[in-house]
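What you see is the complex with one protein chain gone and the rest in place.
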Amino acid sequence: MKYDDIIYLLPLISVGTGAVVLMLLSPIKSFNISKLSWVTLFFLILSFIANALNFGKVYSVAPFAHLFSSMFVIDTFSGYFTSIILAGGIVTVLVGTHYFDKSDMLRGEIFSLLLFSVFGMILLVETKELFSSFIALEIASISIYILVGFQKNYTRRVEGSFRYLILGSMASIMFLLGIVLIYAGAKSTNIIEISSYLALHKSQDMTLVITGGMLILITFLFKIAAFPFQNWSMDVYDGAPLPITAFMASTFKVAIFGFILRFILVDFHELKNIWSDILFYVAILTMLYGSFLAVFQTSLKRMLAASSIVHTGYLLIAFVSINSIGESAATSIIFYLIAYFLSSMGAFGMLSYIASDDHLRVTYEDFRGFSHIRPYMAAMMSIFMLSLAGIPSTIGFIGKFYIFVGAIESGYTLLAVIGILATFISVYYYFKLIALMYFYPSSEMTNVPPLKGIPPLIIAVMAVLIIWGGVGNTLISYFPGIDFLIDTAKFAYQSLFIG
Amino acid sequence: MDIGLLSFIIFLPLVVSFILLILPVDMKVTRNIAFATTVVVFLLSLSIFFQFRLTDYMQFREFHPWITSYGIYYSLGVDGFSMIILMLITTLIPLGYLFLWKTKKAKGYWASMLLIQTGVTGALLSLDLVLFYFFWESMLLPVFMIIGIYGTGNRIFSTLKITIYTIMGSLFMLVSILYLGVAFYNEFGVWSFQLSDLVQITILSNLQRTLLFFGFMIAFAIKIPIFPFHTWLMQTYSNSPTGGVFILSAIMAKLGIYGIVRFVLPLFPHQYVEFAPYFVGLGVFGLIYFGIAALMQQNIKRMFAYSSASHLAFITAGIFSLNAYGMTGAAFLIVAHAMATGGLFLLVGNLEYYLGIRTISGLGGIAKKAPLLTVAFALMLLCIVGLPGTNGFVSELLIILGLFQYNHYVGVISALTVLVAASFMFWLFQRAILVKTDNDISELKDLDKKEIFGIFGLGAVIIAMGIYPHWFLYKIEPTIQHYLLDILKVGVAS
Amino acid sequence: MSSNFLAWIVLIPLISSAFLGLLYLYSIKFKKVANSVFTFFAILAPISSFIIGLIFFISLANGATDYMYEPYTWLGVNGYIISMGFLGDKLSIFMVLFVTFIGSMIHIYASEYMKDDEGYGKFFSYFNLFMASMLLLVLANSPIIMFIGWEGVGLCSYLLIGFYFEEPLNVIAGNKAFIVNRVGDFGFIVGLVTMFFYMGKLGFDYYALQDYVSLVPTPVLTIIGISLFIGAMGKSAQIPLYVWLPDAMAGPTPVSALIHAATMVTAGVYMVARFHFLYDLIPNVGLFIAYIGAFSALFAAIIAMRQTDIKKILAYSTISQLGYMFIAVGLGAYSTGLFHVFTHAFFKALLFMSAGAIIIALHHEQNIFKMGGLRKRLPLIYTVMLIATLSISGMPPFAGFFSKDEILLKAYIHHEYLIYAIGLLTASLTAYYMFRLFFITFEGKNYTNKKIEPLGWSIKAPLVILAFGAGFAGFIGLPEVTGATNLIDDWLKVWSGSSLHVEHSQEIIFMSISVIAGLMGIGVAYVKFFKYDFNQEVKYSGIIYNKFYIDELYDAVFVKGLQKLSVFIAVVVDDGIIDKTVMSLSNGFINLGRRVGRMQSANTRAYAFFMLVGISSFSLYLILKLG
Partner (left out) sequence: MIEASFMSYISLSILLFSLGIVGLISRKNIFIIYMSLELMLNAINLMLVTLSKYFADIDGQIIAMMVMAIAASEAAVFLSLIVAMFRLKKSANIDDYNTLKQKGTL
């Protein structure tokens, strides 16, 4: 057996070991939050580097194929998503530490749980086999359940966590049921085998497999909070501690998409068009529902939660328009995920830095005249809002541009129009915040954190990235711009179909 | 890469404003540097004006790849029409600065003004539709800021209203742009959003073209604004600060017109011709409708808002008249009206600065106190009214000619313009400026040196363009003829 | 004399106006400038224009061809060139002469009349602008350039009528003048545009138009003719657009003199004469014009009979006289009309200026019933006023007699007996109300014993000069019965129209008829007012005194109507309907969102149930799909 495959597993391994190590370290009193966070960072960055080693080229390997019976594949696609997930973890730690420090009941275990969930997510985007993907999903989800409800003396936390747990396990049961049905239909749970089976037996009755696929799809829709299964997200996002919300809203969604894209593109592309009609309506309803919820929220956190539903809708537009014509739909998802990751991570992160969940700067109104107290923070916040609203000169615009082009290209102009409408509605609730921050004379605010330390730096970096992603171009040839991102997304897409 | 003249014109204000925002300089320095910048830009555009060749169409082209994977290019160019508007913008803004000089606004105000200039010139000069949309949207933010932060009255509401309203329109335009791009891709197999490429699309059905046409038109109709989409205008104008309303009325509204001529006409000539009657109708209707509405307004800014709406409707009618007279006249009226309205708003800004916001009935007796201001006011007013000797007359005459050629009855109705503006403008002049009332205007000061220079500079241009219009027109003329070719093609085709 | 001096005729007053304006601003902003400076430059302008005009006149008289000067291309669109051009033919030079001459007189007069007014400089700046516009109007070589002057005149009338702008009434009068003129201009522009597209094939100056006019279908010509005449109605204050003229009295008296005598109101007549080639082809329109003129003449005369304000009376008399002029030009006898314009310029200027003299002499008293017995106290004014009154009443051998009589004759010759009758009636009415004015002012018991302001030479001199004009200006247009040549018909040969003839015996009869008519008017006036007793206070009332309530009618219909409509549009339509719709869309959406938000009930079982519904709907869809 060839051991050089180990390099491909390094990210996974380092995160896993990190998780275990942190679990062991956390009881030790001398390791306070900040120390632990540095340890966490060490492992995350280690695996990030390990992942970045083979970046920018199209590859696809199944490490230790005989050992794992090629349950895992590590290709550009997974590498791409892994890097986003790891970045999510890193940002969460960097930005969140400040939050974890000042809020009680958050002890070192959270970092180990965080790493576990990251581990699960990486696994999720690398797996090629349904049941192992189920396990990965469960690893990620369960650790997140715990993270949400970690502060067990806050009702909202525990309640949110419990609701998430019940509905989540209901969803995963559906997932399991789907696996079982597919197993019953295709006598296998390996994606490649299933797809070859489907290819071979086109003529036969596929009801079981299709139903199973549908159930898996439902789970996916649940996890990304698409329309009929979106109710939990508002409560859970609202109930969770802010950094965790950020982590869930951006990173987890990315991982899920990574999995389902592989699932759909590789495995079920034969049968995809069976679902395309219903997904069409799901996308529309998701966007509408999200917009409806978002327009009247007073709490920023809930607004962002609702808006994340809308963004799910945008992603679903691209998801629907994936088809044989052109790769732009699929790649647009992969690209938009980055855009959304940066924006929402930035917004939530900023919120988690300057606000607290229940008493400090919760609602829109609490931000009156914020720009006079912290002009730069206000500017960053505005940048995130603009990017979320998809205003040009932010990466959010390019992402939307990309998605709508894909939709139109594959003939879903109506979806594009509705997406546009949702965008236009979103302008209202994003700009409201900017208006409040800038248009009011400065009001006295209690203990606004200063603009120094690591979290603001990270957030600023993300803001810069957003702008650069919006305007950056190939004029400066050696510096990666929009084109670079788009090309990487294309590589990731292509790598799905080799080997 | 080499930076062309146009890029310089576009991005100099942007760079300067960022530097100013970051550096810890106080308001005065910011203001002076900002003014210097605009002057430099003005000189640059002046050089363009003089280097402009009548022989060929698009000039000073710049062409660099931007988002190559989607064939989006950073491509700029200027033709006679955009050149005259560029001149207008770069001339107006410094002159406007002279008026805003004394406003005690933070540095953000001046920085935003510069940003607006960048957005406006960028939208004006870009030939790639995505690039155009890019500038078109981003010029909204500084306006949003200026009105919201420095505005008065119910500013936040009206700011959100204009922003959302405009963005709604431009999003429809975005869809149309994307659709065109995809259509081009489907037909030619490469991505491009170049105007010169997109006009070659042939595969679109008539229905699709019509829908896209309206996708574009709604954006511009809201910006201009054309009749049913105008309600944001009045609130915004009456609530925004002098600088904001100056920019909005004098420059931004004109860009809507410009967009129609630059993009809609070449992209959808058939629809342009097919729907011309409706827009001419809307235009002439709006001319009279807004004119009458202006009559009884109590707030001067509101009244001017209505009056500019009326003129803009007239311009719209002009560009849809499908002949050289109408379009030249429209181009000319864009300039004339921008100058006059801009000047008027600046003067009203002066009144507000000294006397606070007042209704018309709260003013009066200004003429005795501030004769220079009164003279300037009268000058601008006469240009609005379209009195011979001002460029207002030339342009209105040309548009009437064009509309008459388009349809005699429409032409006759549009000739009512000589009555519409006069009716309320002179009444306003009587009540607000001339007649002595017992309102206290002791705070009022007459124009200072800078303002005299600014406003009478405007006045001089207005008169010059009225007495010797040809010298300004012959540079637009070939471009207009070039536009007409599209229409003629349609005439041949249908 | 090179033709580019034509431009200078216009430019000199223009430059002086601009210069005076700046000087005035300087003097009020920084340091006072002496009146004498203003006076010098102000009076220099019209006189020098007059001299240049005179030179042109002489050279034309010596048989030079028409002068044409086109300095630059004013407008060139679509390869169609409209150049800024000046045309010096017999008509325009003729107009230039008397406009500048009368203008200079009024300038001189005003230089004293306005002497202690702080708006002195401004006044003359406006005045010269007025001259410049009028001269541009006259000298223009194409309708568009003419329109520039045309509008300029309107603007100046606005400025001068509202000269004392702090009084609301003055400004309102100015606005009225401008707006009503604009109504006329609307017609003018329509005519202009139509002309441009139907007659302008060869070019747009008068020659080109004249060459092409024969190829234009008559209906089009009719439209053009009528719409142009609407413009003339506005400028020359004919029914129904005459209402601004009486109010124009708000301005200082020299302004009234300038507007009524020399410049503005004659523009309409000039325009019709200028377009004679057009109107020759559409006699029906000409007839229409003639009738409008006739009725205006009568109407104004009737109103004038009951007025008490001296300037108002004169204003109505102007309208009435203008009616005569339009009768003439309408009937194609342009030269006759212009002849009356010429004579009228003299005696009307004279009347106004003497009225002005009286007014300042009596400390701004304008009500004739507060005057009286001024004969002894203002002998000079008495004399010149008498001349002027006789002249306007058409008494031989004064100027008015010849022109008016010739007009009536022309009316008869063209077999327009109704017009003739109206003209005759108006003549006697004119005689009546003018002498009424005259007797009440100068004869009768001395009513006011205010002390009289002494009048300076610069008021007296112009009066005397004009008095000669009013007396003898008629001799340039002697009727042929006298055997002398009619100089003016001779000069304006092109415009003299159809030269129908009547026997001299008949002609003499007509003369005597009109003289008798005039005498009757005078007689009545004498009986009623010569020994007018001021002790019983005059109280006029009734429809005539109230000018047939026309102003009230216009006000109620147009002004009030528009204002109501405006409020309706702004409040009901815009705010009430359109904006409400827009806002209700957004608010409706938000409220819908609030309703949808109920689904976030934080009830786990409800959520689960909702999920289940989703799942089952998916399955249902699948069942339907797979069959």
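By written order: A, B and C. Residues from 1 in each chain.
The criterion applied here is as follows: a residue touches a chain if its C-beta (ideal position, glycine included) is under 8 Å from a C-beta of that chain, and two chains touch if they have at least 3 such contacts.
What you see is a predicted model; the values in this text were computed from it and never measured.
In the full assembly, the chain not pictured is in contact with A, C, by the touch criterion defined above. Between the chain not shown and the residues A:165, A:225 or A:417, the one that touches is A:165. When the full complex is taken into account, the listed residue touching the unshown chain is A:155, out of A:155, A:203 or A:447. Within the complete assembly, C:594 is the residue of C:363, C:580, C:594 or C:625 that touches the hidden chain. Touch with the chain omitted from the figure is made, among A:22, A:86 or A:142, by A:142. Across A:28, A:173 or A:457, the single residue that touches the chain missing here is A:173.
Residues 591, 594-595, 597-605, 608-609, 612 of subunit C touch the missing chain (whole complex, contact as defined above). Even with one chain removed from view, subunit A keeps its contact list with that chain: residues 131, 134-135, 138, 142, 145-146, 149, 152-153, 155-156, 158-163, 165-166, 169-170, 173, 176-177, 179-180, 183-184, 187-189, 234-235, 238-239, 293, 296-298, 302.
One rule holds for everything that comes next: only the chains that are shown with their structure count from here on.
Subunit C has its Cα centroid 79 Å from the Cα centroid of subunit A. Between the Cα centres of subunit A and subunit B there is a gap of 43 Å. Averaged C-alpha coordinates give centres for subunit B and subunit C that are 37 Å from one another. Touching of two or more other chains is recorded for residues 586 of subunit C.
Taken residue by residue, subunit B touches two or more other chains at 164, whereas all remaining positions touch fewer. Within the complex formed with subunit B, the subunit A residues making contact are 386, 391-393, 397-398, 401, 404-405, 408-409, 413, 416-417, 420-421, 423-424, 427-428, 431-432, 434-435, 438-439, 473-475, 482-483, 486-487, 490. Remark: subunit C residues 25, 28-29, 72-78, 84, 144, 147-152, 155, 158, 162, 165-168, 171-172, 174-175, 178-179, 182-183, 185-186, 189-190, 193-194, 196-197, 562-563, 565-567, 569-570, 574-575, 578-579, 582, 586 touch subunit B in the complex.
Chain contact summary for the complex, subunit B toward subunit C: residues 164-165, 228, 230-231, 234, 289, 292-297, 306, 323-325, 328, 365, 367-368, 371-372, 375, 382, 387-389, 393-394, 397-398, 400-401, 404-405, 408, 411-412, 415-416, 418-419, 422-423, 426-427, 430, 434-436, 446, 468-470, 473-474, 477.
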